[in-house]
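All protein chains of the complex are present and in place, except for one that has been dropped.
Each chain carries a letter (A, B, C, D and E) given by its place in the written order, and its residues are counted from 1.
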Amino acid sequence: MGVRLTPANRQPAHTGGPFTLQATSAETNVASVSSFLGLPVKVLTAFVKGHPFAAFIQSDLRGRGMDVEGPSVPQGGPWGYRHQINIADSGAGLRGPRVWNDRAGEVGRTLKVKDFDLERIFGDEGVEMMHLSGLIAALAPDFCLSLAETAMQYGTRISFDLNYRASFWEGREDELRDTFKAIASLSDILIGNEEDFQLCLGIAGPAAGGKDLAGKTDAFRAMIESIRAQYPQAKVVATTLREVLDAETHLWGAIVSGPDQTVVIPPRVISVLDRIGGGDGFVGGLLYGILKGWDTERCAQFGWASGALAVSLLTDYAYPADEEQIWSIWKGNARVQR
Amino acid sequence: MGVRLTPANRQPAHTGGPFTLQATSAETNVASVSSFLGLPVKVLTAFVKGHPFAAFIQSDLRGRGMDVEGPSVPQGGPWGYRHQINIADSGAGLRGPRVWNDRAGEVGRTLKVKDFDLERIFGDEGVEMMHLSGLIAALAPDFCLSLAETAMQYGTRISFDLNYRASFWEGREDELRDTFKAIASLSDILIGNEEDFQLCLGIAGPAAGGKDLAGKTDAFRAMIESIRAQYPQAKVVATTLREVLDAETHLWGAIVSGPDQTVVIPPRVISVLDRIGGGDGFVGGLLYGILKGWDTERCAQFGWASGALAVSLLTDYAYPADEEQIWSIWKGNARVQR
Amino acid sequence: MGVRLTPANRQPAHTGGPFTLQATSAETNVASVSSFLGLPVKVLTAFVKGHPFAAFIQSDLRGRGMDVEGPSVPQGGPWGYRHQINIADSGAGLRGPRVWNDRAGEVGRTLKVKDFDLERIFGDEGVEMMHLSGLIAALAPDFCLSLAETAMQYGTRISFDLNYRASFWEGREDELRDTFKAIASLSDILIGNEEDFQLCLGIAGPAAGGKDLAGKTDAFRAMIESIRAQYPQAKVVATTLREVLDAETHLWGAIVSGPDQTVVIPPRVISVLDRIGGGDGFVGGLLYGILKGWDTERCAQFGWASGALAVSLLTDYAYPADEEQIWSIWKGNARVQR
Amino acid sequence: MGVRLTPANRQPAHTGGPFTLQATSAETNVASVSSFLGLPVKVLTAFVKGHPFAAFIQSDLRGRGMDVEGPSVPQGGPWGYRHQINIADSGAGLRGPRVWNDRAGEVGRTLKVKDFDLERIFGDEGVEMMHLSGLIAALAPDFCLSLAETAMQYGTRISFDLNYRASFWEGREDELRDTFKAIASLSDILIGNEEDFQLCLGIAGPAAGGKDLAGKTDAFRAMIESIRAQYPQAKVVATTLREVLDAETHLWGAIVSGPDQTVVIPPRVISVLDRIGGGDGFVGGLLYGILKGWDTERCAQFGWASGALAVSLLTDYAYPADEEQIWSIWKGNARVQR
Amino acid sequence: MGVRLTPANRQPAHTGGPFTLQATSAETNVASVSSFLGLPVKVLTAFVKGHPFAAFIQSDLRGRGMDVEGPSVPQGGPWGYRHQINIADSGAGLRGPRVWNDRAGEVGRTLKVKDFDLERIFGDEGVEMMHLSGLIAALAPDFCLSLAETAMQYGTRISFDLNYRASFWEGREDELRDTFKAIASLSDILIGNEEDFQLCLGIAGPAAGGKDLAGKTDAFRAMIESIRAQYPQAKVVATTLREVLDAETHLWGAIVSGPDQTVVIPPRVISVLDRIGGGDGFVGGLLYGILKGWDTERCAQFGWASGALAVSLLTDYAYPADEEQIWSIWKGNARVQR
Partner (left out) sequence: MGVRLTPANRQPAHTGGPFTLQATSAETNVASVSSFLGLPVKVLTAFVKGHPFAAFIQSDLRGRGMDVEGPSVPQGGPWGYRHQINIADSGAGLRGPRVWNDRAGEVGRTLKVKDFDLERIFGDEGVEMMHLSGLIAALAPDFCLSLAETAMQYGTRISFDLNYRASFWEGREDELRDTFKAIASLSDILIGNEEDFQLCLGIAGPAAGGKDLAGKTDAFRAMIESIRAQYPQAKVVATTLREVLDAETHLWGAIVSGPDQTVVIPPRVISVLDRIGGGDGFVGGLLYGILKGWDTERCAQFGWASGALAVSLLTDYAYPADEEQIWSIWKGNARVQR
């Protein structure tokens, strides 16, 4: 895990000024929807012993209602282990946000399953669902695959958001593709866009992807068949549809293919305060719905609205006051509530 | 009167962070348009003796050009009287603002006419117009009715903005409806939407209200006839037309039925920084126009633009630099003025 | 529990400006030392259902490493239950801080033992020590006494910080004194100053208290004998010695009479960023030491330094990075640590 | 009148960063003590028509409880009239504050008595005391002298704080000395330090001024005799004793020679948040005491403490919550008040 | 040169609050595009000796990669020379920004060519292009004309942005028009809108200007012919097309007539954080392209996008991270870049 430094007032990072700090990772962004709405959540990760941001992250996650578990690794001198820092502005108008990955010495790369008592966690405590992002899977592939295998053994459902990042994959394509395929083959829920499925799992999308919604939807429907053919254990396959009009205005939709039906939410215009975490918010809402046993339609709607909530906040995660707030967003009702 | 706590940067209140404080009440929000533009304004209210927010409110109102008059009530211990606090964020995107009414021990409920020298105020000093909001009328109904009766005796025009709030009325419907009807029957200017007129005064709106402008306008025209039939002394009946696209974008219009004509301002899209006080801004501009003796068309336009000014500010009230600024908004001219 | 609103930059509250919000209560201030340093802590309290500050407090306490348990009470309308607000500045120079207790409708007054499963908490989960402040004891005396009796039954040690507040006691002296005496008679650890012991428990201090340290120390030693005579079960009796030079500079000392010896820490000059919570920090450090089984001397020193840490922070509680930071303060070592 | 721009966090102005704006002038700084504590205050000054800072100053002064009266002068183009800007930091440690006077085009220099209806103000409304600072006297000497003469005619007491500023006097020594002498000869209350009396009025101080308190006191006592000899109508002659240890720590004392006795307050160490306005605060407290009819001792003490309050605030003026707060400072009691 | 004071959070200036300071002038806004992207830039201007804002401006310009050269003029007392201050808010919604020119005593009016060693600057160091704004040309016409003549002699290309400001020209129309015509007759690049060309140079625009794009474009094409007829040496004639929908939303286009072709960029909707400097950003991007030797189409596109970048920043100038960021804006790609 790491932190994000965000310049105030939508200004870029290279111009300096005041910054705010937040704890961030794809998984905890996702899990926040569930933990804020009362479901138990545990985060497995590693910390740098004595690092001020380690204390900050731990406190922040607990404040979001999550348990945290994992080793504290000694820094090993000034040039030793670190928590990664995302230097990321919100963008403004036609100036898109820029994220600088500052990850040298990232402590997350030391993660090993032997650092955790998985028997206790999966066996005694019990885990209903385990979520993995492709970011951590690219960071610590062996750790993630072992986790997935363990989860499998204990009957824990696995959710996998592919999150392809070109810079993470560069020069490691073969190694990572094998791991990603192995994790995907164990997953109940697979999330990604066409590029993710193609580049991470080698599933070719249909020829005429198209830029428009109709094309995208058809393409994704076709791709779902390929995915289901190769990963028949996957109950849910989902993607978001995002078109960036400018940094403050997006078109935002989703497609969720579940056991009962495939739900298409056509893109609607939404205002964006800070877009980082919008996709994670979608996954967070989707998984919350699945954990609550909702049908695919409600899951998709709740996911869509959780993503829209996330981008209305400066945090990388959705921080719902209550379920009602998310449903209200789904209904497009932004009237004042007194 | 009380204060509003607003979280910075459109963030919600439950996530903590820095807050700004402002003095707030429906009546002072309304009156600010007149006081900033140079008309004399006096506020009648009650304070908690020694409370830091009492000093803050008094200074703030004077700074807005208003006189303040009213008793200072001893707190009576830690669990004694208070100034109410509105914990209210601005919302962002599809996340609507939320207002939490934190009013236990509200000192405003102690307001009694005997605390004021009404003979001096209405008789010697002279009051051209008295404005009441339905909020204070629900808070201190006897006080408001007595004030209205006194105003009547002295020939002071009365303006009444119904401002129905379900949570204020719960369990007190009969008592409040009687008082509201009594005040309305003394009022020269009545402001409210269909729901306000129906729930506060029992005036049934036409069956097919409709969501669209044409329907709304027709419905309101019909309702005006009912209002005029029951409250023939009312010279002006007005309402705003607001449709919330998202927290940052509203459709904003108004209907003002005056002695000379009924003016309909079809809703236009406006950007919204903080919507709290938009309706009060409309009333403030409308009353300023009436006090200046303008015709109904100018009054309606000035009210519309004063509301649009209010929502472009973080304060709950419009703070015009000059009349020209409001007319410039009416003309839709947001060019830089050098 | 409630929140504190603190004006920025040591400015007073009546002048307005930006405020920061923090969750606050005497007990959670105390417990933060233990929870930050890794001991399990559980807070029993009540919340207003749906209140944004309830969510904020819960998140904040969890972020400090505490579990929270207690009922969520419906507000019951705009004038219903509340979380209390301390409007408290830090003072500056010779201008002392001012705290305004804004507690009408405080939800904490509804606390009842039947809202908690005490058998589970004290029996199954197990509680090593329970801490009560005189603030909550004045707020909810029956609840506190019942808690203390329950704790007694389960062999849980009880710590009681008398925290006399004149405004809380006004008109309720007899009722509260009986309750305070009853709780004190069950307590292993009693904390208070001469006034606290006199006014809460009726233990007359020696005639010549004096303003100087020697006099204070002797007086307190004598009082300890009276306390021990009347409350023979108390193992530890403690007080702080604070002389306010100005809002930014205090003399800070302590006396702790433990089972092995009575330790006197003569007052030393300390710089103060925000003094609220200094006393709670002392108790927090003292109790942490007792829980760790340290001797009285180390407990006293750690308490003293935890208080000094608390007043170097804007929060009402000490937020140690680690034990070493507190010992470093004790040693008077404020050199930079690289 | 003008504004002060203050860099945040005690940083200097030449390094940029955020600034706060406040309305400032020596006279309004002085008068704030009285207006906050409930006495009627009116400010005579000039404004630039349409200038945003004119609106800001007017609102600010009214918020401090003052009436404002005076002409609004057209700017006359981009290079026309202005409100002066004091660019002034607070200093820190051994780095003293720096004030940059940015006064080209200052509208205050246009002040003329014919712009005011002095007969109404002094005659009908009645003025108990008029206060002038040497700053405005150097800015608009004719205006000030005429005001003083008018005040004299109406039996209004005159207070004159000499406030010598070398840069204001440069090249205008003769003209200004004549005016200052004329105003002083009409004043009931004269305030200044040795240098002020010498350079403004030509009253030579005693040879051995000395740096120590004893020397200063003796010197000032001797000077008082000279002053009383030349200005026999002066009932009160006062000075402050300030020694700057560093920007955050001053020695602060005062000498007030009144009709009943000469009171010497030996310098005490005080913490300083922002020293600008400390002297004005002293005068403000002194005049408040005189207006309340207090004896010289109480006046001196209240003046001293008002100055100490002013330097504990970021504003250039003392902003007392109540009289008690100032007396508490006098007593050196900076304990928290709950 | 001077500074701009901007109220935080899009609030207006007359309501006070926190302000940020930035160095500003039309020429340095323009030149920032080139200096940030690595071209050498030198600014010729004058400073007030010892003024804190002089130090601030110098540091700021150097930080933007510019050299600064020019005399330091003694202030000459409190009412002496100054750096001008633009008090300018960003506007919000339908409330347009307001700029108050606070320029009395502006040191820039003292600029004289003899203060500079032009032989060294233009001769030895070499200047590829010199840019002048009509603001400085109205401020110091002789200085600007002499500069232009010198540039001419050394073969330096001249760019002239007419920037007509009514308040600057009032009463000086004849004098200024002569100077502007003389400078224009030496310029290689002329920038302005129809009004600028008409009022500064007396070139009558075509009768049917029209408000729509087609009309504007045709009108401007026709005007170009007139311009080229009278100023045949001008290689590039350019204008922006801006329609203000509200303070946060503009239509933004441009027409650039170059040696190879006339490029029309039809207005597109852009989001605006702060519009001040948008026009300068356009000129900055255009000149950068010309300096790089790009064809007219690329120049026009880069100018358009540099303006759009400028209005996405709180600064008055575009601060590109790299060329790619500007091209990305041109392409309308505001996606997050990781």
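Please note the rule applied: contacts are C-beta pairs under 8 Å (C-beta built on N, C-alpha and C of every residue); 3 or more make two chains touch, one makes a residue touch a chain.
It should be emphasised that the depicted structure is a prediction, and the values quoted were computed from it without experimental measurement.
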{"item": "Partner chains on view for the chain not depicted", "value": "A, C, D, E"}
{"item": "Contact residue for the chain not shown (choose from A:E69, A:D102 or A:E149)", "value": "A:D102"}
{"item": "Listed residues D:H51, D:R64, D:R82 or D:R275, member touching the removed chain", "value": "D:R275"}
{"item": "For chain D, residues in touch with the removed chain", "value": "9-12, 14-15, 91-99, 101, 165, 167, 244-249, 275-276"}
{"item": "In chain E, positions touching the absent partner", "value": "50, 52, 55, 59-60, 62-65, 321-322"}
{"item": "Chain A residues touching the omitted chain (full complex)", "value": "5, 8, 12-22, 51-53, 55-56, 59-60, 77-82, 84-85, 87, 98, 100-106, 109, 165, 167-168, 170"}
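Definition applied: only the chains that are shown with their structure count from here on.
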{"item": "Set of chains whose contacts include both chain D and chain C", "value": "B"}
{"item": "Between chain B and its twin chain D, rotation from the CA superposition, multiple of 5 degrees", "value": "180"}
{"item": "Pair sharing more residue contacts (C-beta pairs) when A-B is set against B-C", "value": "B-C"}
{"item": "Length of the line joining the C-alpha centres of chain B and chain E, rounded to whole Å", "value": "44"}
{"item": "Per-residue overlap in chain E, given as positions that touch at least 2 other chains", "value": "12, 14-15, 98, 101, 165, 167"}
